[in-house]
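With one protein chain withheld, the remaining protein chains of the complex are depicted in position.
== chain A ==
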Amino acid sequence: MVIFNFVKKNIRRTPYQALTATMAMFLAFLAFSSFLLLALGSQKVLRFYESKPQTIAFFKDGTKNEDIQAIQDALNSTGRVTKFKYVSKEEALEIYRERNKNNPMLLELVTANILPASLEISALTPDDLKPIAEVLRKEPVVEEVVFPEDVVAQLAQATKFIRTIGGSIVGFLITFSTIIIVMIIGFKIRLKREEIETMKLMGASTWFIRMPFIIEGIIYALIGAIIGWLANYFMIWYFEPILVDGNNLFYFEISQILLPVSPIFMLELLMAQVVVAILVGGLGSLLAVRRYLHL
């Protein structure tokens, strides 16, 4: 309790330094949680596509059930298929209506006739997608074949990029924040040199003198981490409706995989940030104490 009173007085005595430290921490942790969310999100999307390898064949108008059955038989014989799902023109319209329920203009323009029937073919592994697509492309009744080989490759590349760049930026900001903590706590130690001398003569132990400075550093990092986390939660809340909007198929698909973000996950993210904040604040102030506080 005594030590927390010291911390409170230290912070109140130099509010601008406290603000600077907290803002630096906020920026670092905002970047930290943003890149962490991006990295985890892209990883989840990648895993989704990898775990559900699927090829879609869109049929020309007038394709008969027998033709579709023949294609299914041919694919079954390859041993690469786990499941088929036929989507009729009417079902395709239902899906389209559901995705665009908030846009009456788009609903008015489309009828079942202009949407193609399709066959969704789930493969055993992502490596099976290409041979399946090749079989489908040879079929005269198939208009177009879509499979996410490129999407997976691009996602893997994007995930790697986010990890590398994000990791570097977060690493830089964490180092920068730690140095800010060292500087501010170091400055405060020099400012209170005479008080520290007096306390030493009064018989204050080393940790009694050190601890308020260390806790102060941790408090700056913790406040920055919590505000950074709140800012991220706010951004998710703000951008969620934009992602869910059915007008952009890519966004819509991504949003189906990622949203809604689980509150449990966000709490886990907060916990992770709190741990990192304690480490950054503690390490920064400990370095300052070791560098400037000679007891």
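Observations on the structure shown:
Convention: a contact is a pair of C-beta atoms (placed from the backbone, for glycine too) under 8 Å apart; a residue touches a chain by one contact, two chains touch by 3 or more; residues count from 1.
Keep in mind that, in the parts below, contacts and distances are computed from a predicted model.
Going by its UniProt record, the hidden chain of the complex is named "Cell division ATP-binding protein FtsE" among "Transglutaminase-like enzyme, putative cysteine protease", "Bifunctional protein PyrR", "ABC transporter permease" or "Cell division ATP-binding protein FtsE". When the missing chain is restored to the complex, the residue among A:V2, A:M105 or A:I264 that touches it is A:V2. In the complete complex, the hidden chain is touched by one of A:F187, A:F208 or A:Y233, namely A:F208.
Annotation for chain A: contacts to the undisplayed chain at residues 1-2, 9, 13, 194-195, 197-206, 208.
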